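What you see is the complex with one protein chain gone and the rest in place.
Letters A, B and C name the chains as they come in the text, with residue numbers starting at 1 for each one.
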Amino acid sequence: MADNILTITIGAILVNNFVLSKFLGICPFLGVSKKLKTALGMSGAVVFVMTLASLVTSLIYQFILSKSFSISGTVVNLTFLKILVFIVVIAALVQLVEIILQKFSPPLYQALGIFLPLITTNCAVLGAAELNVQAGRGVIESTVFGFCSALGFALALILFSSLREKLDLAKVPAPLQGTAIGLITAGILAMVFMGFSGLV
Amino acid sequence: MTIIITSLLFAAILGALLALIIGAAAKAFAVEIDPRIETVTDMLPGANCGGCGYAGCADFAKAIVGETVPPTQCPVSSPEDARRIAEYLGITAEEKEKAVAVVRCSGGRSTTLRSPYNGITDCRSAVVVAGGAKGCDYGCIGFGSCARACPFGAIEIRDGLAVVHPDLCVGCGKCVDTCPKNLIVLVPAFVDVHVYCNSPEKGPVKRKVCKTACIACRKCVKAADSAEQMNIKGFLVETNYSNPPLPDLVEKAGCPTTALRQASRHAAGEYEGVSK
Amino acid sequence: MSDKPRKFKGGVHPNDSKALSAGKPVQDAPLLDKYTVIIHQNIGAPPELVVKKGDVVKKGDLLAKASGFVSVPLHAPTSGTVSLIDKCPGPACVSVPAVTITADGEDAWGDCLEPIPDWPNTDPAILKQRVADAGIVGMGGAGFPSHVKLSPTKPIDTLILNGAECEPYLTADHRLMLEQAEDVVLGAAILARILGLKTAVIGVEENKPDAIAELKKLAGKYNVTVQSLHVNYPQGAEKQLIYALTGREVPIGGLPMDVGCVVQNVASAAAVAEAVLNGHPSIERITTVTGEPLVNPGNWRFRLGTPVSKAIEMAGGVSVQPAKLLLGGPMMGFAQNTLDVTVMKNTSGILLIPVETASQYTAEPCIRCGRCVEACPMDILPATISQAVENERFDWAAQLNVLACIECGSCSYICPSHRPLNQQFKRAKAEIMAARRKQQKK
Partner (left out) sequence: MSDTEPKAVQLPDATRLVVSNSPHIRGNDSISKVMAEVLIALLPAALAAVWFFGLHALRVMALCTLGCIAVEEIWNKCAKRPSSWKDGSAVVTGLLLAMNLSAGAPWWICILGSLLAIGLGKQIFGGLGYNPFNPALVARVALLIGFPQLMTSWVAPQPGAWTALDAMTGATPLGASGAAVATLKDLFIGNVGGCLGETSALALLIGGAFLIVRKRIKWQVPAAFIATVALISGLVHHVNPALTPPAIYHVFAGGLMIGAFFMATDMVTSPMTVNGALIFGVGCGLITSVIRIWGGYPEGVSFSILFMNALTPLIDRYTIGKPFGYIRIKKEAAQ
């Protein structure tokens, strides 16, 4: 079990980094990486949502959706509701984060802007829930996976935003400024993360 | 059938549960915001030029809604835009006349003495070294800090002199603060005649370093239709912007140094030192 | 105090080029027929003019009186007539008000201040007033009124005399300490008495062994110590000097008195001795006229108001056209674009830089080699601040402590990309201070 958790941790943060090797969650990765400060805020929000979402979805899946039970003679299996339920749960969690953020850190709320509600459709969050199901992970492992994947996302986002802050000061040729050079940098970063392949 | 009902029931329960949590949270952490701010932001030009003195249009909108500033303070919006905002908010807005910037110097590289300068080519940086290394202590340094600050591309550096294009200038005043020599002023846009000199020195001193300085010879004062159209202040003549002269004064006065100019023709490069 | 001074962090070792003038004894500059004295020669409020055109003045007579506490009076450099009160080129290439005196050739002293031969038994307050009345300022370059420094609002335990003269080329203080060692040491003793201290320390860079020996001979007599300092630019910067001698760090934005120190230039100390013992106000100073293009570089005792053109003439003129004319040393001096600027109380050097060694800025990119970080005596990050300024991010520059910069120029000197770091920092400091003033007004 311990070994497994270690594998999950390293795998989720470095080897199979959601952003840089699975290319999930690219939208917020590009959208909120212009400033390190907002990247940190986004990272916090994603860690919160992804960990909780993984926990809640895996609970629901393990104890309700995957179970077959009979109601008045008919065998019922609700697995087909998986995606729907996952999205609803994630959306609710995001809504919670939004309400809390708006109350306690209005500047961050402003800075994150549209990307905060968009965590709902952040494929990384849904991806984590879905991958947990596919890999048949238990509740604890799922939560750890969700948490570590979020950490991987945060790592990539923070690295990338600090690089972009630096690139802001660089004399990048005009046609490549902004998102273009950001994507190129992300590409090089992805190449770097390939170095971790084979670790697990 | 059972499956459908169970699914519906399950989804409903889940939804209700989550709705309950969110509802409770929304109640507990409620934040009030004024929806009018967003509407006003949308009604502003969205150029985020900062000409109003606030950090962007959204910030300005907040101030308008808070009734600390009138909507007319936006230099870019037309008077109609400002009126619409005022109507929406139910406040009154006075009309503001359109302003335009004037760089009060005509001393280009060919008309004013300069020392060789070696350093950062930016006025605000150059001024910390030897006041910009220009023969005239008051003149335009010509490294274009104002041109870079202008969000509308209305200032051009020609032969080491900043020249405002009155037709492009919206009078936001961003350049006014950038000029380390405080050469730029906002004046009513309908006035076309200005004195392109800012040096309070005596005539001979100015002439020694600059061919196009105002030497306060009073020719324009005498040629003006009424006595108050051009005012003398020390060794410098100034247009009286509350009683401005007509554009033909430039022809009539025949300024010996060409410091008296029409803004439109100055921008078109028809005078000494600014020719294209 | 240990024999070995501390080494401050950073600094650079430029070629000192002092040999050009170090061996030349100080000569009295011949009397000119005209002196154009700039009125505002001190940091603080400009003095108030008390003469008008046509007035006849004697040498040492008051031309302008102090207009506040942080202000010093100005005295006539020779006897003659006030012929013109107008503007003349100032040291910052901007015209400033000045008084022109046409000399009568007699060079006769007017009613001077009363000499105070019995200074060891005189009330320190009277001595301090004398320093103020004589118009003495920091003659090392800053021009800060000396009597203000002598009125600390915090307890003082150390008086330091700055004889480091770390700027390349300059030898004025060196010659002064060598030839007028007694004046310097006496001045130190008087300053110590004003501050209520028993002793003073004179710090001299160890590349002037003859001056150190000369001072040490007299040091015992007046209970003053002489401390040799490492040769490292900017050893003569106040904060670095205090650290080298006492190990104390002056806080950023603070003054030497915050760590119980008062620092005075050796030339100022000599002027104090002159004012107390002979009653002569500050109307002349030793200035090094040097640089490779000069035919005959050396050290002269100039009256205030001597035009630079005359000084260059005395040094035999130039053999080739120099690239730059500086007032002060090559590291912190001010470039001039006219020869009409005149000697002031803080003009330690008139320097001509040849084309070959004059620095030329280019816009090469920073390669982040970190040599500026190593060289910075204030331990800030010049390279990063430079980037911030280049992008006009002054808030960021302020966060990076650009206000701690002492503008010594070590970073610009060492930079392999020849970036105009010092100019950027001057601008940043100006912008930040302007923004703060604006904020305060609101």
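Here is the rule we use: a contact is a pair of C-beta atoms (placed from the backbone, for glycine too) under 8 Å apart; a residue touches a chain by one contact, two chains touch by 3 or more.
Note that this is a predicted model, so its numbers are computed, not measured.
Every visible chain touched by the undisplayed chain in the complete complex is listed here: A, B, C. The residue from C:14, C:80 or C:236 that touches the chain not shown here is C:14.
The residue from C:39, C:404 or C:434 that touches the chain not shown here is C:404. Only one of the listed residues, C:221, C:368 or C:436, touches the absent chain: C:368. Mapped onto subunit A, the footprint of the missing chain covers residues 36, 158-159, 162-163, 165-167, 169-173, 176, 181, 184-185, 188-189, 191-199. Contacts to the hidden chain, counted on subunit B, fall at residues 115-119, 128-130, 133. Contacts to the hidden chain, counted on subunit C, fall at residues 8-9, 12, 14-15, 93, 168, 239, 243, 249-254, 258-259, 293, 309, 312-313, 316-319, 321-326, 330-339, 351-353, 357-359, 361, 364-371, 373, 377-381, 383-384, 400-401, 404, 407, 409, 412-418, 420, 422-423, 426.
The criterion applied here is as follows: only the chains that are shown with their structure count from here on.
Because contacts link each chain to all the remaining chains, their graph is best described as complete.
Compared on C-beta pairs in contact, A-B and A-C come out with A-B as the pair having more.
With each centre defined as the average position of its C-alpha atoms, the distance from subunit A to subunit C rounds to 62 Å. The set of subunit C residues that touch two or more partner chains is empty.
Within the complex formed with subunit B, the subunit C residues making contact are 87, 92-95, 334-337, 360-361, 420, 423-424, 426-427, 430-431. Against subunit B, the residues of subunit A that register as touching in their complex are 60, 64, 71-74, 76, 78, 81, 84-85, 88-89, 92, 95-96, 99-100, 102-104, 106. The touching residues of subunit B, when paired with subunit A in their complex, are 1-3, 6-7, 10-11, 14-15, 18, 21-22, 25-26, 29-31.
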